[in-house]
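Right, one structure below, let's go through it.
Only one protein chain is missing; all other protein chains are in place.
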Amino acid sequence: MELTHIDKSGRPKMVDVSGKPDTVRSAVAKGYVVMKPETLQMIKEGRMKKGDVLSVAQVAGIMAAKRTPEIVPMCHNINLTGVEMDFRVLEDKNAVAVQAVVRSVGKTGVEMEALTAVSAACLAIYDMCKAVDKSMVIKNIQLVEKTGGKSGDFKREEEVPWEG
Amino acid sequence: MELTHIDKSGRPKMVDVSGKPDTVRSAVAKGYVVMKPETLQMIKEGRMKKGDVLSVAQVAGIMAAKRTPEIVPMCHNINLTGVEMDFRVLEDKNAVAVQAVVRSVGKTGVEMEALTAVSAACLAIYDMCKAVDKSMVIKNIQLVEKTGGKSGDFKREEEVPWEG
Amino acid sequence: MELTHIDKSGRPKMVDVSGKPDTVRSAVAKGYVVMKPETLQMIKEGRMKKGDVLSVAQVAGIMAAKRTPEIVPMCHNINLTGVEMDFRVLEDKNAVAVQAVVRSVGKTGVEMEALTAVSAACLAIYDMCKAVDKSMVIKNIQLVEKTGGKSGDFKREEEVPWEG
Amino acid sequence: MELTHIDKSGRPKMVDVSGKPDTVRSAVAKGYVVMKPETLQMIKEGRMKKGDVLSVAQVAGIMAAKRTPEIVPMCHNINLTGVEMDFRVLEDKNAVAVQAVVRSVGKTGVEMEALTAVSAACLAIYDMCKAVDKSMVIKNIQLVEKTGGKSGDFKREEEVPWEG
Amino acid sequence: MELTHIDKSGRPKMVDVSGKPDTVRSAVAKGYVVMKPETLQMIKEGRMKKGDVLSVAQVAGIMAAKRTPEIVPMCHNINLTGVEMDFRVLEDKNAVAVQAVVRSVGKTGVEMEALTAVSAACLAIYDMCKAVDKSMVIKNIQLVEKTGGKSGDFKREEEVPWEG
Partner (left out) sequence: MELTHIDKSGRPKMVDVSGKPDTVRSAVAKGYVVMKPETLQMIKEGRMKKGDVLSVAQVAGIMAAKRTPEIVPMCHNINLTGVEMDFRVLEDKNAVAVQAVVRSVGKTGVEMEALTAVSAACLAIYDMCKAVDKSMVIKNIQLVEKTGGKSGDFKREEEVPWEG
């Protein structure tokens, strides 16, 4: 029986972490939604017709963190031990800053879970406001820091601000 | 029986679109992942240990588009009639540009589906490369244009480029 | 070839509705969470450590409505055109009343979606408060009315109140 | 740069359990579906057109238990080590009693998983029978007992029966 | 700005069906699970410790049909109007035959939904019996026929039987 083996290089996989020890992990990610001044005012004053923007974004971020392995194909499915979202209204910048802190105890880091939580929260903010402002931009989603695991801790030397 | 009605204002809802006609809809969204020059080279040359980056991002974007109503809480669940992803390597900018085109025939627009597809593809790119570069930044996820529906067409006056 | 045909009677199916016309559908469902007086006070005063109870329950109900066909095995998967949740604090009854209104245009009713939304919202209320009160009871989840479809409208003759 | 920090109180989170030890957990929950006498007879005699009611409810409960963190927003995603459903036909009460026993080894309790399993099984019973009886009521979903974890065991002093 | 356009050929997409009319669709798929004679006897006599094998496979197939677009990446998400599963015990062949009939009204065929339903039912049969027989083989999952749509009807000239 003649075989032609399709070259495996380049074929993606979910890398084997069976041999790694369970350690405490955390990751912090950040992102921004930049909008028109009047859109920001409507968020602050709770005047969006679809409802309170940040409370929906909060839940969106937390629920998305748990579903990261369904959204990011090569991500391991893991048990998260904590997710916190934080929002800041940057008044003179016409932006909302979104931050997620994710924790786990396991064999892989939680960077993707934190970045996914921020992404989903930003998407939810866009969705809640898009009836009045379709020109919003989601900016500078980035890993701020991570701790735990063999590859060691990471701390971004300089955060990319909303203008970046 | 004494009732205290919790004020409904601010309580989010999935707005009623029962009365809207079915029309053909499309939306185009865009975003960028900015990285180190050597990371971009590894993507281009197919040297990432986890596999071919853009083919995974491609599938991630398409699958996420279909799951938008599970990620964005107030989004209607709808049937998509087409999703296409496109990637460009911006050589001298150290960035990958991601574009999604989403189509549907129905009562609501597909902006969120296009933005979610771009977000998921950007997250997948980050995931595939994070072993060599944790400082990547996802930048300027934006709606480029939409067509169909009562609110009319939208075309962004000026796209926000990767540097924006 | 000898065949033994396992008797089909009793084997569940998702019944064929291909021939039914698309009509506008709505359903209203209701339910209650009964708790200790001090638990209700903590909800009202926003003192639960896990966060604002009703805003989480609101989102839980709307998201669960969309996922009804994944939770209720023989339910058709359909597109919802609107979901609204409403909460009332029944002060002298130590209960929260939960109501869901679900709308769709299609071949099947949305009773299950409304009942699922109420169930998920009640579960979310329990979850947010269980650190202080594990004795809460979810009571009298019921269809209040439905409109649309061949089987005609339904209106419950007498609602089952929280005590029922 | 001027910041307005949206007050964090009231913003929900998935509380951090990273520091908790893994212990064996169990939870037992119960609920009832009350219906017309002739509906109960049809269930018992396997005459529902949609199929055998309790075998579908059985699977619905077990599958929903596994999906609890997708239904209940602030629930941790955990690995369940066992789920059992039990049904009793309360002949002279025109009700079906539903019970779920859920087990896990981990950092959080499984109360929500047991309550979600019961809720989904009750919804499935309603769905299978609604063609003949839309007036059914889901009653008294409650935690009966839990074991394991820092907060200690819980045993409901007095179960709320179907009439409660 | 210099661009290197990654060649689009080969990049998968969810093909655009916006312009297709809604038509009634059906598809029938079939497959087999071949096992040891004593395994088949245990299924028939309801002696598997995990529970009644075919009732679980029945529900598994129907629920998986609805989730096809989450399992098969380039599949359109559509609304199914009916799913029926049928099982036959092939006594002298030591096999269970699994058949799924899926219906929809829409722009795309339901072949993948029928094949996915059969695959999931076969996997569920394996799972329910694997404690006593790990050597079972899932055989000859195939499309038997389809109707509706522009590409016309399809009927397999000769079914591939269990031995095939």
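Here the chain labels run A, B, C, D and E in written order, and each chain numbers its own residues starting at 1.
As a working rule, a contact is a pair of C-beta atoms (placed from the backbone, for glycine too) under 8 Å apart; a residue touches a chain by one contact, two chains touch by 3 or more.
Not measured: the values here are computed from a predicted model.
Peer 1: If the full complex is used, which shown chains touch the chain that is missing here?
Peer 2: Per the touch rule above, the missing chain touches A, B, D, E.
Peer 1: For the chain not shown, which residue from D:K20, D:R47 or D:K93 touches it across the whole complex?
Peer 2: The single option touching the absent chain is D:K93.
Peer 1: Across the whole complex, list the residues on chain E that are touched by the chain not included here.
Peer 2: The missing chain touches chain E at positions 9-13, 15, 31, 46, 49-52, 55-56, 59-60, 63-64, 67, 70-75, 111-112, 115-116, 119-120, 122-124, 126-128, 130-131, 134-143, 146, 151, 154, 156-157, 160, 164.
Peer 1: To test your reading of the contact rule: which positions on chain D touch the chain that is missing from view?
Peer 2: These residues of chain D touch the chain that is not shown: 24, 44, 54-55, 58-59, 62-63, 65-67, 79-93, 103-105.
Peer 1: Considering the entire assembly, which residues of chain B contact the chain that has been omitted?
Peer 2: Answer for chain B: residues 51-52, 55-56, 58-60, 63 touch the chain left out.
Here is the rule we go by: only the chains that are shown with their structure count from here on.
Peer 1: Would you pick out the chains that touch chain B and also touch chain D?
Peer 2: A, C, E
Peer 1: Taking contacts as defined above, which has more of them, D-E or B-E?
Peer 2: B-E
Peer 1: Could you find the chain whose CA centre sits the greatest distance from that of chain A?
Peer 2: The chain farthest from chain A, judged by C-alpha centres, is E.
Peer 1: Cα centroid separation between chain C and chain D, in whole Å?
Peer 2: Going by mean C-alpha positions, chain C sits 13 Å from chain D.
Peer 1: If you look at chain D, which of its residues touch at least two other chains?
Peer 2: 11-13, 15, 51-52, 55-56, 59-60, 63, 70, 73-74
Peer 1: What is the shape of the graph in which nodes denote protein chains and edges denote touching chain pairs (line, ring, star, complete, other)?
Peer 2: The chain contacts form none of line, ring, star or complete graph.
Peer 1: Mind listing each pair of touching chains for me?
Peer 2: Pairs of chains that touch one another: A-B, A-C, A-D, B-C, B-E, C-D, C-E, D-E.
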